[in-house]
Structure formats: structure tokens, C-alpha cells
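Note sheet for the following structure.
Here the complex is missing one protein chain, while the rest keep their positions.
Just so it is clear, A, B and C label the chains in written order, and each chain counts residues from 1 on its own.
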């Protein structure tokens, strides 16, 4: 057990015991500082579709040289819905062991039921994650209204030994975490922020606005709108493309944070098409293919995700090359 | 192990060994006959959200008196995404033990990954289901095209010891199983049919038309369009409302099959609002509430599904009472 | 002026003066009987995109030999949004002059504003239509709620010299006429029924159910679900495909009305793909191309509608030929 939880009234404070954790920065309000860029790392598989820990480690060694704030394990790009619960925890554990000092580790622990989410969150905390990223349940879409989601996330945050980051990814879940639920949940002392992959910049600006009293931290969930999100008040991004062009995304962050907007814009614009290609357009198989081109281990996806067709591979390459990356 | 699989070339034949199975009827082409009405049974929970096997059994005793073709366990209304894999198998096992002679048992075994679906299908077969109902994976919506889905279902059907029924439920998955995938998959000897909960009657008619050479059996996935589905060639229905008004839905089936369309229409029309209320409008919590009113055990749902509000309960009651059911 | 309106209290009665009108049948409640099949006729254009009245008349002569209940002018397939107000009235006038005794003439008079709809309705009545088909306004989608739509249709029905048929066509308007608005409006004495092109058979069944006390007549808005619509209580259909396979759709009507459902199903199924091709899949240009193949004048559409590509033409032909129509 890496941490103890101390509840003082409605306030949840998490005291980290491990020495490597002390190096993580905190916000003015004393919360874990999430600001920065994270790759939501891909999960390499062997030809037999088993997790390839060797290749995973080799990727991590390369990522260690990039000024990421930390890593996200089992965001959508990690194919977490295709991993067993045991695999989910074991992969996070493996990443934990390789993680350099001072890097933040966030892991996805969202499941459909509240009960399963509580249990997986406990397990993730036990292997040493700094925060959990909890996607909203979505199967019973029609009933996942604010009432249900506030109840769900409150239960999870109440019992989680580590801070919780909300996660809204409508392209996969078919459901956007409602604004009023976010505004309500931002008041929970154990909920730190939101990863928003929907990309509605008006909504992101409004969330920043309506949660600013709570020191709530918003992360852009995709590289396509990272600059615009910084512009309206986000503090960082969890971007699939960071698996491929991590250095460049950190550079974009640096330009935005230092107010060099003109240079930022030029860089941002060159990243939109490659990003769209490895996410919305061609998905995880494209992300993994592009990783191969840029010196990482991507490899195949678990079925039912299929390898790219030849035409798709050409399109992917074109989206990188016409923007000067290949 | 209740069955052996004999592969002769591309043909899959399943020989059932248990004596209770011999009583199930078969189509002219020798396939398991799916025709008829099924309740996709709800899963009762205790106050602590554990599966309440006692109450489940009591419900089954009552369902045994209704002329259902069989039972579907772990369709969407069974809250299967909220059950662990062990619970999923154990609930099916419990139902198997209570099932009267001659009733068909179909169980949901769909998971996001092909691998997990294969494994759960094996386990469901091992506890004696007559067929598995396999929902399409849906998390990576953008990549779940016909190519991926045909690959997925073919692998599942190739290895499944029992016949497979496809399951399309766009209200939950955000994805309709594409027509061309259905038309391709209907040729697989171990794929029997489709449960279509989307309710697009033009599509249902066309699926019947384009698969008729393969003796493919289409089941309506909701009571709201059961009569219309019969009209265009479906052979039965898996209807949430059958948990509540099972006798009435069997009566509707009888009227449709005997060509008494005028009487069928009158009955069908009175069922639309109650059905909408326990599905699209108010969901599983409403289904379980209505079950209580009609003498079954419904009880609470697992979180994050919430109990009905007072206003919702009134609306539910009104949808039954204005149609003469309460 | 072909008609006079007599208001007795809240009841609107329309007395037709022209002798040809006396032959139109009425329902038990004394309303104009809409039951039957109608082609929503296409508008032929010359090479310069002017209305080709000569070709229109030749089409009408051929339609006169088919047992249609009547004709719909300026439904969606008539390219009415591409006609000026003058053209809209003049085309209807031309059809009126060619219409055989006993055929019902329904014309689209819906505009975005209530005022414009009132005015065009007056003009349509003045050239002798038997009823107007009024599509819901849709530009300000977010504000076209039941309150606005009930207000709009009530004003139109209050002032219209001829009966009004509501028209819901979500594929074009992006908006389905809400159920509660239909249920409210069905009580207006000058609103006869609804043409529903959305194809949600559960909704159609429920509308029939909830309006039956008002002698409200529902027409299927597409051939793809004509049989299912009859099955749940519709009285007829306004079907683009009737421009091409009019005799066959009248035969389908006859089979449905005489309870020969098995034969009806076989015919219905062969019509789904051709119908989808000339509507949802390839649109008005395909409808006009198919008309040419079947001996009618179709010709080109007004811009921005484009002629079919070669690949589209092949697909269209295949959708007819694989179903035995070409």
C-alpha cells in the first residue's frame, strides 16, 4: 500500500508515502498539479495478442526522454476495454516500475458499474498510481443523466485512495459528461479535474469559467484542439498523438505557456491532420502504425480492431507527410 | 460438457446430448427453431446489490406458466454490463437449473474483445445454454465497420460450441450492426439469426428478404414493433415488456401467427406506451418497478442506475393505466 | 374560387362546389377520405431548368391509368424548395386541369413562416386542391418545439379553405413532428391526418392509437414501410416509388387491405431496395432516372441537385434488377 487517506470532515487529503512521489508539484490550493502533456500510452501486443511487456518497457524508456508531465495508462488508446481486469492492473504496475522520478502516473479505472469502478480504483491505487482517470459509464445511455453520473462519481471519489480525474470521450461513449454534473462534481475535494476529449471549445471555456473557484484542472483530450484549450484556460493535454510526436506536443505546450501564440499556431496547425488520422479517422490501429514509423513499438491491436488496409496506411502516411512529419 | 461439436467441412453441426434438449424444435433446414416470444429477464439484486438468486427463482417459476419459447438471460435488461464474468455465468447456470423441459435458453456472451467473447461463449455453452446472443462490440465506434464486425462474429461463430444469434441494439451501443455484415454473416452455418432492437422496420423487412435463402431467423428486440416485425417476416421477439406482460405478448404472437391482424392491432397498440416506458423512456429501473406491480420481483438496479423519481414512477404508472393494464 | 368554407362553432366544414369533387369519398365521420396510394409527383424540367409542362402532362396521362387515390404535388420529391411561389401554384394548377374525375389532389403549401404558409395555402385552395400537405417549419430547429408547431399548424388550419394534412419528413427537415403536437393537432376539425416519412413504425402505431377517436388518417411517407404501416393502422401511402412502380404499389395496397399478408410480404420485400435507392440513398436524381427507365419523363433536377454519377446509375439499376424489376 503506497498511500494513506486521511478524511477530515468533508475534506479528503491524500498523503503520499513513497519518496518518488514527493517530487510531484501541487497547485496553490494544495492539489496535485496536473498541468502538462501526457501520452495516453498504447498497449503493445505479441503476435498472439498477449501484452508485450518487453516492448512496453522499450517505449517507456524513449518516453522518459521527453518532457511529459507524466503518463496516462488505459485511456481509450490503451485498448483498455479489451484487457481483463488483471491485465489492466498488471500493465499499470509495469509502467509504475519503469516510471522516472517526478513523473505523474494516471490510470484509467472506469467501469460500467459503480461497484466495479470502486474495486478497480482501489487496485490501481494499490499499485501506486497518482490519480485515476474515470470515464463515465455509458451503456444505459438514456439513464446516464446528471443525477446518475453525480451519484456514480461521488461514490468513486468518496472511496478512492487517490485523486480522481473525470473523463468525457463522447466519440467512444456516445455521451458527453453533462456540464451541470461537472460543475457539481468539481466541488468534491477528491476530484481534481476533467479530461475532455469532445473538443467543444465553448464548453471547455465555460467549464474553466464555472469551476475556477474550485481550482479545477481541465485537460484537452486530443492534440487537435490543444492550443485552443490552453487559450481558454486548460492546463494541459492527454493526446494520443503524444505517443508519436511527443517532443513536438511538449514544444506546443511550451509555446502556449510562454505566450508565443504565433509560433504555437504554426505548429498546432501542422498537428491537426496527423492527430485526426490516429484518432477519429483511423483510430488505434493507425496510432500504432505511426508509432512504428517514429521509432516506437506499436504493433497490432487486439481483435476486433483490424490492421489498416493498404489504402488507409497510405492515407495515414499522407496525413503525416503533407504536414512535414515524414 | 453438454454438447459436442462436429465440423464437417465448413458446416458446423451441434449435437445435443442432454435429453431435455431433444425436445427443442428445429427449422426445416435443421437449425434450432428460435420462433416465439422471450423475456430478456431482469436480474434481481439484494439491498446490497448482490444477485438475489431466491427472487430470481421465484420469477422463473412464474414465467414457467407462460407460453414463452424460452428465456434470454443477459440481454440489455439483465444489467449484464454491471455483472462480473463469474456472475454472468452463475446467473445463467441458475436459470438453466430452473428451466422447464422444452424451453430454449439463450444467453448474452458478447464482450468488447473477440478473445473475451470467445471465452465467455465457451463458459455459457458449458453451463448448458442452447444459443448465445452476441452483441456487437462498440467502444471504438469509428472502427467497428463491417470488416471488423464480420471478422469478430465469424471468429466467435467458428469456435462457439452452440449456435450464435447476432444482437444489434443501437440505443445502447450507438451502433447499428450494418446490413451488409448481417447479409454476409447469415451464411455462417453456426449463426442462426439476429435480434434487432433498433426497430427500423424497413431494415428488418430487408434483412428478412436478403437472408431468406439461409433460413436466417429475425427476432424483434422490443414489444413496440413486434406485430409489424411479424408482418414483415420476423419469427418472434425478445421483449423487455415480456417480463411484465408476458401472457399478453404471447397472445399478440398467437394473433399474428394465426392471421388475426385486426385483433392483433388492438392489442399491439395498447402495448406501445407501456413498452416505451420500461425501455427507451425510463429504462431498466422502470422495468423492475413495473415487475413489482405485476407480481414479480424487480427491486433495485445496480448503481449507477438510479431508482425512479416520484415523477417518473407516476409517468410509468400512467403509461400502464391509460392503456388499461393497471 | 372552387370552394366555400362554413364555420359552425369550432367545426370547419368544407363544401366543394365543383361537380368533379362530389365524387370524392368521405370517412364515416364525414371527413375527406384520404385512404389509398399517391405518387408525390416529380417536376420535369427542360434543359434550361424551366418547368416542362408538356412532359408533366404526359406523365399525368400515364398515371391516370393507375388506380391511385390521387396525386400529391410538391411533396419533397417535387423539388418544391427549388420552385418560386408562382411556379409552385402554376404547377399545381396544371395538374388540376389534367386530373381525372374522382382523383384527389393534395398539394404541399408549407413554408418557413406562418404568414407565407397561410398565403400559399390560400393560393393552392384557389386553384382547386382538395387538401394541402403542410410540412413543419424547420430552420430554427431548436425553437420548433411543440408549442411553436401547434401554434403554427393551428393558425394554418384555422384559416385554410381546404383540409390540412400534416407532414413530417425528418430526413429533410432534421426534425420529427413531435408526438404530443400530433395528438393535440388531431383534434382540429380542419386537420385530416399526417404523412409520416420518418418510418418509425412504433411511432406510427402509437399515433394511430392515440388519435383514433378523432378519425385521424395516417399515410406512410415511403414505400419501404407501406405494408408495416397498413399493418399498424395507416390508411395509405404517399410514396416516391409510386412515380415508377405505381401499379405495383397499388397492388401492395390491395393485398394489405384484403388481408393477403403472405403475398403482400413477398411484394413488399422486393420494393424495399428500389425504394431506398430513389429516396434515402440516391434521392430525386435517382427517382427521375428510374422514371425514364419505366416510360415516364424524369429528366434532370434543378441545381444544386446533380445528375447521378455513372457508379450511382449502376447502383440504382442493380437495386431494381436484383429485385426483378429490370
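Just so we're on the same page, contacts are C-beta pairs under 8 Å (C-beta built on N, C-alpha and C of every residue); 3 or more make two chains touch, one makes a residue touch a chain.
Quantities reported herein were computed from a predicted structural model and do not represent experimental measurements.
Visitor: Can you pull out the displayed chains that the omitted chain is in contact with?
Guide: A, C
Visitor: Would you indicate which residue among C:62, C:141, C:260 or C:318 is in contact with the undisplayed chain?
Guide: Only one listed residue reaches the unshown chain, and that is C:141.
Visitor: Looking beyond the chains shown, say which of C:257, C:302 or C:317 touches the absent one.
Guide: Only one of C:257, C:302 or C:317 touches the chain omitted from view, namely C:302.
Visitor: Touch as defined at the start, partner being the missing chain; which of C:90, C:112 or C:184 qualifies?
Guide: Reading the full complex, the residue touching the unseen chain is C:112.
Visitor: In the full complex, which bits of subunit A touch the chain not displayed? Write them out.
Guide: 199-202, 205-206, 208-209, 222, 224-225, 227-228, 231-233, 259, 261, 265, 268-270, 272-273, 276
Visitor: Would you write out the residues of subunit C that touch the absent chain, in ascending order?
Guide: 49, 76, 81-82, 84, 112-116, 137, 139-144, 147-149, 151-152, 155, 171-172, 174, 280-285, 302-306
Simple rule for what comes next: only the chains that are shown with their structure count from here on.
Visitor: So if I look at the partners of subunit B and the partners of subunit C, which chains show up in both lists?
Guide: none
Visitor: Among all chains, which one's averaged Cα position is nearest the averaged Cα position of every protein chain shown?
Guide: When every chain is reduced to its C-alpha mean, the one closest to the whole-protein mean is B.
Visitor: In angstrom, rounded to a whole number, how far apart do the mean CA points of subunit A and subunit B lie?
Guide: 36
Visitor: Send over the residues of subunit A in touch with two or more other chains.
Guide: none
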